[in-house]
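Only a single protein chain was left out; the remaining protein chains are all shown in position.
Going by the order they are written in, the chains are A and B; count residues from 1 in each one.
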Amino acid sequence: MSSVSVFGLCAAAAVGLGLYGLITNPQSLRKILAFNLLGSGVFLLFGIVGRRGAAAGVGNDPVPQALVITGVVVAFSATAMAIALLLRLFHTSGSTTLGSRAPTSSRSDAPGG
Amino acid sequence: MMATPSALATTTADLLLVLLIVVPVAGVLLAFALGDRYVRRVAFTVIPVGLAISGGVLLALPQNDGHLVYLLGAWPPPLGVALRADGLSAVMLAATAIVVCAVAIFAAADFRLAAGYGRAPFAFWILLLAVWAALNTIFVGGDLFTLYVALELLTFAAVPLVSLEGRAETLQAALRYLLFALVGSVLYLMGTALLYGLYGTLDIVLLSHRVSAEPGALIAAALMTTGLLAKTALFPLHLWLPPAHAGAPAAASAILSGLVVKGSFFILLRVWFNVLPGVPGFAAAQFLAALGAGAIVVGSIVALRQQRLKLLVAYSTMAQIGYLFLLFPLALDASGRLETGQALAGGLIQAISHAAAKAAMFLAVGSIYAGLGHDRITGIRGAARALPLSVMTFGLAGFALMGIQPSGASLAKELLLQETARTGQWWWAGVLQVGGMFTAAYVVLVLAHALSPSDQPVALVAKPPRGSGLAALALALCSLLLGLLPWEPYLPITYTVESKLFGDEALVKFLVTVFGGAALAILLSPWPHPLAFSAAGKTIMQLIAPLRRTCIGLGSLVETGDGVLRQWSTASISLLLVALLLAALMFAAN
Partner (left out) sequence: MSIATVFEIALAAVVLGLAIWTIAVPETYSATVGFVAYGLLVALIWVRLDAVDVALTEAAIGGGLGGVVLLGAAARLRDAEATAAERPDRSTRLIAAILSASIAAALAFAILILPDYAPTLAPAVVANAGATGMANPVTNVLMAFRGLDTMLEKVVLLLAVVGVWSLASDRAWGGRPGPRHEADPNGVLAFLARLLPPAGIVVGIYMLWTGADHPGGAFQGGAVLASMWLLVIMAGLADTPPVSSRWLRFILVAGPCLFLVVGLGGLCFGAAFLAYPVAFAKPLILGIEVAMILTIAATLALLLAGAPERNT
């Protein structure tokens, strides 16, 4: 088995595990963890594609590598923003889960309603 | 998008594509650096410039054979990234610019620097410019990964808009939105990775020459489509939309509902029509439209059962998004290939019409909320007298949405109906008609409450500024008059549409839609209406009481079902199911 196949299956499994965790875990923080797992699986997918495209003395096609670097940064920003939202939610309401109810009450001094 | 990439001589017009992105991005950076006191001033400097650039594209396009191309860094694809504009981009750019302008004028009073509280204005104006930069990039991006980055930019700008007020439930809505949108973008990214592995490029034009209906491409198409559906909140993946759109401040809701969901929808159009028109096939297109039909029915019924005006409008967005997906099966040619034709034109006009009308609607509702201090539908009696401008705006936007001539929605409906006849898919004609009637239902419901006289004089909590009201009214009028514009230079409209403004036929259509809507509103809305207590009203209500009970029972069943579908685990299971079903249908077609 080539390294591409080994890590390819690993990437697919990470994606599957990430999806499962996202669906079934009630804690928002665990969902964020699962999202990161899912993301790393997808990035590995790019890595495999790049590895297959090794040529001209470069061991891994630099274009997918660059795409992954951009993707990692975006995923990190997303994680940081999600965590900030989660901490603020916990601070405001003491809850850390994603209830499905639509907003019912509202503050009257809100700008523009 | 059809032009092959070549080292075409760059003209000044092509340069506009760069400015479309650079100007709002520069605005974001400048506003951030200068800080609270200058953000609004920066925004109001950038917005007219951006409007002029979008207008410039609109003017330049017909003189350049309908295509503008710019190679960034002078590197041709596949190594470099190209920006391209075609007719679709041009009209979306213009529509976005106009909506952004109107919303900015509306928000000028709400988001000014009030004694020490700089947070909300700082965030709002920067995010507004960022949404614009992201959308412009989406409309002219020629590379699937650039579109991914733009899509993320859009999400990062949209999520904080949801939680601008900082209440617990808006924080929760923002978090749900962010997480679900992230799953959507990851699915999209998976598809792009597979496409790169198969074809060695992510450039849209190059891909369109290389893609064939092989298994890897089918899986990529299914994953990308599903990811974009999640971001567009197509039923049953709409869990995040109602709380997010209803919880934001009015100006932010207008941007989120009118513009942001169109970004991922536009990328979906690019993927289906430009990247792989031959891949999805008949069954997958029917499936998307069926989900759209589901969105129309469920969204409209649940909208009619809302107590709050903002939630009603948010559910109406969910239904209208469904309407947009009816274009997919109608664009198929005899061999099951998607054709860039009249169905696409109709769908895009519908999207633009909805952008203007829905933004106007949210702004009007925001003014009603600010004026009355609440937005309970049963409590807005007398609003028409107290807040005539806002109620009129709501009504005009509502008429535009339900497809009264000469609105954009009526033109779109006409074009799509012609396509149902041409392709022999009569069942979608029925959905199109019912969709208009459902829209009429919730508009009539709100107007009936707002227009009915109040027993005691309505006390206004605050008087909405006139400039804000006029900006919203202008948007509603735009949507209502869209059908009169010359679309032919930009969109593939082949048939001549006879739009008789005041003919008998138009009148009959108007009456059928309005009365059908009124009947639906009476049957499906559980709220008592003051007119029902008059003598004639009582008799009618007694006559239809059993039917109404059944309908309301059915409606409550639909609402319960919607509640189940909007739970996180159900929605994410639906997401995976949609992906697998799409893949299966595409495999079956090929």
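FYI, a contact is a pair of C-beta atoms (placed from the backbone, for glycine too) under 8 Å apart; a residue touches a chain by one contact, two chains touch by 3 or more.
None of the values given here were measured: they were computed from a predicted structure.
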item	value
Full-complex contact with the absent chain, from B:Ala107, B:Leu135, B:Ala220 or B:Leu396	B:Ala220
Touch list for subunit A against the chain that is not drawn	1, 3, 5-21, 23-27, 29-30, 32-34, 36-37, 40, 43-45, 47-63, 65-70, 72-81, 83-88, 90, 94-97
Residues of subunit B (touch criterion as defined above) contacting the omitted chain	10, 15, 18, 21-22, 25-26, 28-29, 32-36, 70-75, 78-81, 117-120, 122-123, 126-127, 130, 133, 137, 145-146, 149-150, 152-153, 156-157, 159-160, 163-164, 166, 171, 190, 194, 196-201, 215-216, 219-220, 569, 572-573, 576-577, 579-580, 583
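In this text, only the chains that are shown with their structure count from here on.
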item	value
Subunit B-touching residues of subunit A, taken from the complex the two chains share	15, 19, 22-24, 28, 31-32, 35, 38-39, 42, 45-46, 48-49, 52-53, 63-64, 67, 70-71, 74, 77-78, 81-82, 85-86, 88-89, 92-93, 95, 98-108, 110-113
Parts of subunit B lying in touch with subunit A, wherever the complex brings them together	79, 107, 110-111, 120, 145, 149, 152, 156, 159-160, 163, 165-176, 178-179, 182-183, 186, 189-190, 193-194, 196-197, 200, 239, 242-243, 246-247, 249-251, 308, 310-311, 314, 365-370, 373-375, 461, 563, 566-569, 572-573, 576
